[in-house]
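With one protein chain withheld, the remaining protein chains of the complex are depicted in position.
Coming up: chain A.
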Amino acid sequence: MLKEALVKKLDYDELSNCMRCGFCQPACPTFQETGYEAASPRGRIALMKAVADGVMEPDKDFVDQMNLCLGCRACEPVCPAGVQYGQLIEQTREAIEEVQEHSWWVKAVRKLAFFHLFPHQKRMYQLGGLLRFYQRSGVKKAVRKLGVLSILPKQMREMEAIIPEASGKGIVDFFGGTVIPAVGERKYRVGMFHGCIMDVLFNETNRNTVRLLSEAGCEVLIAPDQVCCGALHAHSGEREQARHLARKNVAAFHKADVDIIVSNAGGCGAMLQEYDHLLAEDAEWQERAQWFASRVKDISEVLARLVEPKEWQLLPQRITYQSSCHLRNGMKVTKEPVSLLQAIPGATYVQLREGDRCCGSAGIYNLVQPEMAGSLLDVKMGHVAATQADILVTSNPGCLLQMKAGIHRAGLEGKMEAVHIVDLLARVQKEEKPLSTPE
């Protein structure tokens, strides 16, 4: 059954493009960690092709190997043949999902998260409100005191400890409207993609994004009908639902008629930029999807072009940067975040060894593959500690949470903080004092 689904979903031309040179292997975290050929991009593609060619049956080991992939796509930039590995692994996961028999509770959780929660932004805010109540009312303290959390697996407990203070309202509520005018002369009309989790757990980052854009001369439009980008869906094999969300977003931003669509989360940005691929077989939407995809930029690209670092205030601290895989390998944005950090007056930028390697967060990977995620994180934190930085900068919410968890796990709390690049830039922007960072 899985075999038929794979044969149907997998792009055979793309599979054939892999020439098995192995250049992907040094870049692949799971290969580096295990040393198994099957745990490398070349190996996984070989397995996919073996199934498509009828050489092997897709058994449990096959599925396990596909699930062990972080989806960080570090293999793509180093591939001489330009194989679109990210698309192949998504197609494989879509096929696996189609035939997978989940236990009733996994089914329930998946259905709740993928269909009833993420796609409905209002529900996300409601959940954010609940979480905020939990965090503020003393329930959290009581729960911790009672040791109730000990029933959760370790990785969930670690997450609970570092989750930021949630917000029950989004940035539209906060700004009281969907159009925020540019300060001074208007240079661009920018559509702000606020994300689903971003707007609840990182609402301050979203507010800072709007502020920075507006002060840089952008009129910011927060398209009111936008929804979750669908990245978590696509990476978990729910590509049809991802397409559904993509159409909604394309429509929302097309209507807003913007010059640029800006994202402040690498994971979302890469997904948005691939809407043209996602909707490639949808004749009705293809043209608008291309319009949309070609306008997607990361916040660091827009700011690097527009802001004047001379007006920033002094920050006499050591800064290092963990790049988001999807920002780097998906959106191909590598220079801008670093050049922005290097431009902060007084700050010392220290390059993080293997800062281009996945931190192990990878969507919900750290929850479903705790062992591999944990060992990747430990290696990462060793390198982070060696930088002796005061501030560890990231550009994606998942990575930010993982880095916070890593700081907690490595006992670096009090010595170092993890900050989203937008929040750091808002901190050094002279005009206005930033709002306090929730810890």
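Keep this in mind: a contact is a pair of C-beta atoms (placed from the backbone, for glycine too) under 8 Å apart; a residue touches a chain by one contact, two chains touch by 3 or more; residues count from 1.
The rule we apply is simple: contacts and distances are computed from a predicted model.
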Subject >> Complex member absent from the view - protein name from UniProt, among "Response regulator transcription factor", "ABC transporter permease", "FAD-binding protein" or "Transketolase central region" >> reply: "FAD-binding protein"
Original post:
Among A:Gly82, A:Pro153, A:Pro345 or A:Gly382, which residue is in touch with the absent chain?
Top reply: A:Gly82
Original post:
Which one touches the absent chain: A:Asp13, A:Glu101 or A:Glu281?
Top reply: A:Asp13
Subject >> Residue of A:Gly35, A:Pro153 or A:Gly411 in touch with the missing chain, whole complex considered >> reply: A:Gly35
Subject >> Contacting the left-out chain in the complete assembly, out of A:Glu57, A:Asp259 or A:Glu413 >> reply: A:Glu57
**OP:** Name, in rising order, the residues on chain A that touch the hidden chain in the full complex.
**Re:** 13, 16-17, 19-23, 25-26, 35-38, 43, 46-47, 50, 55-57, 59, 61-62, 65, 80-82
